[in-house]
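Of the protein chains in this complex, one is absent; all others appear in place.
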Amino acid sequence: MNSFFLFVLITLVVLMVVYLYRVVRGPSVFDRVLGLNGISTKAIVLLVVIGTVFERVEMFVDISTGYALLNLVGALAIAKFLEERGASQK
Amino acid sequence: MTFELPLLIFLVMTAAGAILVKDLISSVFILGTYSFTLALVWALLGAVDVAFVEGVVGAGLATVFFLLTLFTTSEKDTQIRRSPMPWTAFLALPLVALLLLYGAADLPAFGDPGSPASTHISPEYLENSVQQTGTPNVVTAILMDYRSLDTLVETIVIFTAGIACALILRKGDS
Amino acid sequence: MIQAHDSIIVRTLGRIVIPVAQLFGFYVLVFGQYGPGGGFVGGVILAASMILAILILGRHQPDSGLVTKVLQGDGLGLLIFAGVGGLCLIGGGQFLNYTHLQIPGLDDASRHFLGILLTQFGVAADVAVTGVSIAISLSAEDETEEVSHG
Partner (left out) sequence: MTVLAIGLIAFGLFFLIVGSIGMLRLPNVFVRAHALSLTDSLGAVLVLAGLAVYQGFSMNSLKIMIVLVLVYLLNPVIAHATIRAAYRTGLRTSKGDTK
């Protein structure tokens, strides 16, 4: 079972690298935002998986709930910022 | 543990990306990713409280503050103009890296029970904190009870930062 | 001034998520003695929930009236923290030595537990108010226009 979770962990990190490529290369700013959100989703799942491996889920679940809520604040701030900047350019 | 290696490589990749990217907005995004990854590394090392603070402050609140700062700038302010790297850096940086690696060879191993940090006072905290304070989380007990004066001064620092921001940035006579 | 977000989906989600975020902040704050978290993280999550209210519902709307009230509490958290220390002084001990909190019927460990809880509330209040205050300062309120009008 533990080796299966290790496989899940390494797969998730490899998927994060794919999203990082989109964040660094992305032709428009919105590609970068989407990539950032994809990475944070992976990070939320990854924390719960790490907690399961360590058998201390009750701690790591709190961290991942905090991540999920704070991620919303950051993403909405980014969206509003880009919307207002684009509107002021025209 | 074999899993640390891909995460650390990912951490270095995000740090390099935040420096090399062309405009400030993308740099802010990649810094958010960097904080996420650093928090994952802390969680993997077992430092749960540090991971929580890093994730919540670094990835959440700092990104919002950076963006609110960028709100008030114009488009051409957020482009980074970078001068070419001086040739002395190519000589000096590998030397510094070698020096740091040489110094790191003398550090105690990870989790070594005989290292100076884990023999001086931390055994006493670990043994007595539950009886003395009734708090199972040792980190909270140390921060808020044994070292509470330090925490008080940190709180004063945060308060001062808020006051300074309000004094400098708020307009009007309010 | 930050306008309200004009998407009905985002505003509906905000009405659901903001109370959840505040509840979670209090949970992290109170249970910081048993799990990860504590005053600092709880305060940051409370501040984030109020910044979320500013971003989604708008700054001067009646829905985000809590933010205006919170801004009056600058320095309250520091007062709570230092006040607990002062109570220890009054009880005849050292500053912030919770053994000397003079509450009858409690043993030493419970006094320390209570002192840690109260100081955590102080830290959380300070961090939350400061976070909202910095966000409001950075968002460049156009109070100058109101001044020039009146």
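By written order: A, B and C. Residues from 1 in each chain.
Assume contacts are C-beta pairs under 8 Å (C-beta built on N, C-alpha and C of every residue); 3 or more make two chains touch, one makes a residue touch a chain.
All values derive from a computational prediction rather than experimental measurement.
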Legend entry - Shown chains touched by the chain that is not drawn here: A, C
Inset, instruction - Kindly note down the residues of chain A that lie in touch with the hidden chain. - result: 1, 4, 8, 11-12, 15, 18-19, 21-22, 28, 30-31, 33-35, 37-38, 41-42, 44-45, 48-49, 52, 57-58, 61-62, 64-65, 68-69, 71-72, 75-76, 78-80, 82-83, 85-87, 89-90
Legend entry - Missing-chain contacts mapped onto chain C: 5, 7, 9-10, 13, 16-17, 20
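To be clear about the criterion, only the chains that are shown with their structure count from here on.
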Inset, instruction - Determine the centre-to-centre distance between chain A and chain C, using the mean Cα coordinates as centres, and give it in whole Å. - result: 26
Legend entry - Distance from chain B to chain A - Cα centre to Cα centre, in angstrom: 18
Inset, instruction - With chain centres taken as the means of their Cα atoms, state the distance from chain B to chain C in Å. - result: 22
Inset, instruction - For chain A, jot down the residues that touch at least 2 other chains. - result: 59, 62-63, 66, 69-70, 73, 77
Inset, instruction - Give the residues of chain B that touch two or more other chains, as numbers and ranges in rising order. - result: 48, 51-52, 56, 60-61, 64, 68, 71
Legend entry - In the complex, chain A residues that touch chain C: 58-59, 62-63, 65-66, 69-70, 72-73, 76-77, 80
Inset, instruction - Could you please specify the touching residues of chain C with respect to chain A in the complex? - result: 2, 5, 10, 17, 20-21, 24, 28, 35-37, 41, 45, 48-49, 51-52, 55-56
Inset, instruction - Over in the complex, which chain B residues touch chain C? Could you list them? - result: 48-49, 51-53, 56-57, 60-61, 64-65, 68-69, 71-72, 131-137, 139-141, 143-145, 148-149, 151-152, 155-156, 158-159, 161-163, 165-166, 168-174
